[in-house]
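The structure appears below as structure tokens.
With one protein chain withheld, the remaining protein chains of the complex are depicted in position.
Up next is chain A:
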Amino acid sequence: MEFIHPILIKPFADMVSAPDFLVQVLWEGIVSGVLYALIALGFVLIFKSSRILNFAQGIMVVFAALTLVGLYERGVPAWLALPLTLGVMLVLAIGIERVVLRPLVNQPDIILFMATIGITMFLIGLGETIFGGENKRMITEELGIPTGNFIFEPFGGFVSIEQKDLTAVIGAVVLVVVLLLFLNKSKMGRAIRALGDDHQAALSVGISLSTIWVLVWFIAGIIALATGIVWGARAGVSFALEVIALKALPVLMLGGLESVSGAIIGGLMIGILEKVFEIYWGQPLLGGSTESWFAYVLALLVLLARPQGLFGEKIIERV
């Protein structure tokens, strides 16, 4: 029975004995979860409208953040660098639609997926040629993002909430709300959803495939920029940000590839659960570093019960 204590009793006893620490763990989990959700959103949007799993989403985060910081380093003020970066992401979206996607219309999904790998390689090379590979400081303060800390002292302990993390969470919530309103209430948003539901039916009622693809890739670019700013503020802007795309995969498996709400809830679930598991079970019992695999195990368990993910659409195909 000795093995039960560290697994079933001690973790909960630790949570009760240091509630301030638990609050900190949960907050860090929420922040991570919001960030994972942001990355997953970029994937979901593009998949919804074009059935493409966009391998390039990770590098788009790096490219957007590097463009912003690179413009600032070249003397462009922050308030101008931000819209200019958005402009670059728009040009990129148009370029991808014209050069990569349009010639591949009606090709199998795997071809389009491979094309996004090509886009990734191109953006890595372009980014390094223009901006170099070194770690750059995100222009957090210049963008007006507060960098101080809120310190609370509940239960006789302390909880530190970084203002930039709080800004990231609020910013992400606003972004998601705007996105949901856009998708559900605007004509263009409905067109994106229609295209996701049935390509041919959408085309038959006059929805322009190329316009929607440009729009969706541009929105993915905006999300990439937001993600890049938030992650870059934590540890600098470099090509290491590309790795965070790996974090989106279990979120997508958990939440479903087509669901915006699935990406958000899946991201938050993974963010919080992996942090709690790592702190109370992973570090004491397994030597730590469980965050590398925990999300995938969780997603696989969900897939066993619901192959389409928690919020994915159940697809029944006649064969």
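Just so we're on the same page, a residue touches a chain if its C-beta (ideal position, glycine included) is under 8 Å from a C-beta of that chain, and two chains touch if they have at least 3 such contacts; residues count from 1.
One rule holds in what follows: contacts and distances are computed from a predicted model.
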Checklist line | Per UniProt, the name of the complex member that is left out, chosen from "Sulfate thiol esterase SoxB", "Branched-chain amino acid transport system substrate-binding protein", "ABC transporter domain-containing protein" or "Lactate utilization protein B" | finding: "Branched-chain amino acid transport system substrate-binding protein"
Note to self: Using the document's contact rule, name the residues of chain A that touch the chain not shown here.
What the structure shows: 18, 21, 24-25, 28, 31-32, 35, 73, 124, 128, 132-137, 149, 160, 162, 231, 234-236, 238-244, 246-247, 275, 278-279, 282-283, 287-289, 291-292
